[in-house]
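Shown next, in structure tokens, is the structure this report addresses.
Just one protein chain is left out here, and the rest sit where they should.
When the chains are written out, they are named A and B in that same order, and each has its own residue count from 1.
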């Protein structure tokens, strides 16, 4: 099944090689070890070994890394014949994005004498930015070529870094787990891209846009890893000490509560009370998204559970009632339902963060106020102003995501990128060598046994 | 396939919502951050960041977390048509149990001015308690509704906390890895529940109570994760420093030795020397269970390996010869063979712990005696008395587990819970929307190719 339009023989190698060579050259010119990874600089500082940030953040980094490559990758294998692409394109665009993000974030977050300094914290941030791209990938899953995805990633990473810079550096927004910067941004960017790439005849591939039994089990690997490691995700770049500890714990309880409300809603909204794998695979994670901004704050386990509980309900309702409307009325074909998992829960998380910030006080946080709200602690602004800034940040994020998605979407419409035609979406064999079917097992055994019998008899 | 008896439309949402709302209210009233997660309290203590318990225990916590959700969840996917339920119900009851366990354990382990203080150690303990519930789940796998499971979890968590309180707080028993509190308790509780729920006509579902090729591979994901992370499990709540280090290492060697004896016994007990996946998936883990109590002690790698070696042998023999007897004579239908993986190895671990405790001395432990046997170190009791207490603790655990399982089993017999009928046990489609079969791949390719040919020709 070879189609000149989707043949990647020149396009994909050229894109990969050019991008990687640009990356290597830019790294050569711009990137340096930071104080904690450079042998000379670190030893000049006379720190003890355990002061190295590696020991504070590397275990969290690895958990985040698993979420990006296993979590997102396998979550999207639910489609019956798109597993190679789900895991494989996830792998490709994540490997690209984390390099590009290192440069873009390094550029915006402050150069040191013309150089970008990198270490474990920048690696986590690069993985975070990559997560945002993968969320957008979920919206267009099955309908794009790998070259389209690489271009989308390049522009999205850039815009992500711009938005992150505006929020964290200019506005002084707090968003450790990225309810806004990662989830809201990635979701609405992706939704706009898929809106622009709307395919009126996508129902020609409808029979492949669904799962089979084992593909749903592969997807559950992704779900469970995302669920388990979300506490590490939200706490990975918070301040050392109580902040990492508290953030992880808040997220843990938010997710647990979300899981129960997800099961309840999934069963309640089915006419015969049966659970729907799509809800379990996705909505049960909404509690992690929604605890992204406020997770580092003194949200309390009680507050975290309320947030998670609501997030699960909203997310299942989104899958059940909103997604079909978005597709029919707004022409948004959202393959993985990222609006329900990342979009609405991200917005919820932003609002919860704004409210929690607005009621912060030195009474509650003590000297820890400096870690969570430094601008409130040094009295540059008061807590309610911080809350307002958080709310404004949500609007900024939505604006940049939607506008960016619009522009990138139109760019991806160019016919040169090798997108699949409507009747062969959600199909690995366009871009992958797909193995044949297994010989039926009984036949194999029979063949062997017969041969053995012959041999033993002879 | 809709059956009013097993329709969960009202039962499951109601149960989930009521339980979660109770949890949220109780968390609101009773639960507070502890000194290491509260911003104000932590900063008042003037600790350095790396003193925070998060850095000692969070990596172990995440390993335990993986064992609970991936390990147990996927270990039980071996059944051909029960993968959704295995992973999915595991997910549901674990998410519930860890919240409920936080309250129950917090209540029994000591309140602080009427409040339960929580942090990473309580999270590990909550996961441990959840593990016990999942062991019991293994005994009744395929024969219970999710509502039954939630009720079982609620009562089992409560009794687990009572038993744990009696052992650890009243008797001064040592059981860091939970050979008694987790494995023995969970196994015998579950066995008693499944005994009470005995189904004389279960052979109607016999054809589904077995594996297929790929379901066995999914189950191996669970097995391997449990095996790899068991050193983290046993060491997760031991004292900082040498204790965590030693416990992890003892468990590592116990498991390695257990694996070799498991393979040997599996091959030896098959008439044609072929390995049995059931043994490999389960018995190879018995070394972790059996090192649960003595793992933190000066068991030595040598002692650990002997324990693991024996545990593997006992476990395979149990699967091969004891389980059929239990089913036929004692009417215990133990789907996952938890008696062989958790029951007998748990008892072995308790006995090894008692013996190892009885021979402890300041000569062997030095000042470390205070960490492992505080009551022996401060001369409240001598080592042989500690050994006796350990043995008594096993009896107490067995008693509470069996009695508790009896009561809960009878409660679960009430017809209101929506248990599946005998002919549709071990079947996902009772409680889940199950996707249709995949279109045969060659057919798909043919269809696409034909269409392409048409298109290219036109």
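Definition applied: a residue touches a chain if its C-beta (ideal position, glycine included) is under 8 Å from a C-beta of that chain, and two chains touch if they have at least 3 such contacts.
The model shown is predicted, which means the values in this text are computed figures rather than measured ones.
Listed residues A:87, A:278 or A:412: the one in touch with the omitted chain is A:87. Interface note: of B:25, B:111, B:275 or B:395, the residue touching the hidden chain in the full complex is B:275. Considering B:14, B:30, B:249 or B:392, the position touching the chain not shown turns out to be B:249 (whole complex).
Within the entire complex, the positions of chain B that touch the omitted partner chain are 1, 3, 50-51, 55-56, 59, 63, 80-81, 207-208, 210-214, 216-217, 220-221, 224-225, 227-229, 232, 240-246, 248-249, 252-253, 255-257, 259-261, 263-265, 267-268, 270-277, 280, 284, 298, 300-302, 305-306, 309, 363-369, 371-372, 423-424, 427, 429, 434, 436-437, 441. Looking at chain A, the residues touching the absent chain are 2, 7-14, 16-17, 19-20, 23-24, 27-28, 31-33, 36-44, 47, 49-50, 52-55, 58-59, 62, 65-66, 69-70, 73-74, 77, 81, 83-84, 87-88, 91-92, 95-96, 98-99, 118-120, 123, 146, 213-214, 218, 221, 429, 431-442, 444-445, 448-449, 451-452.
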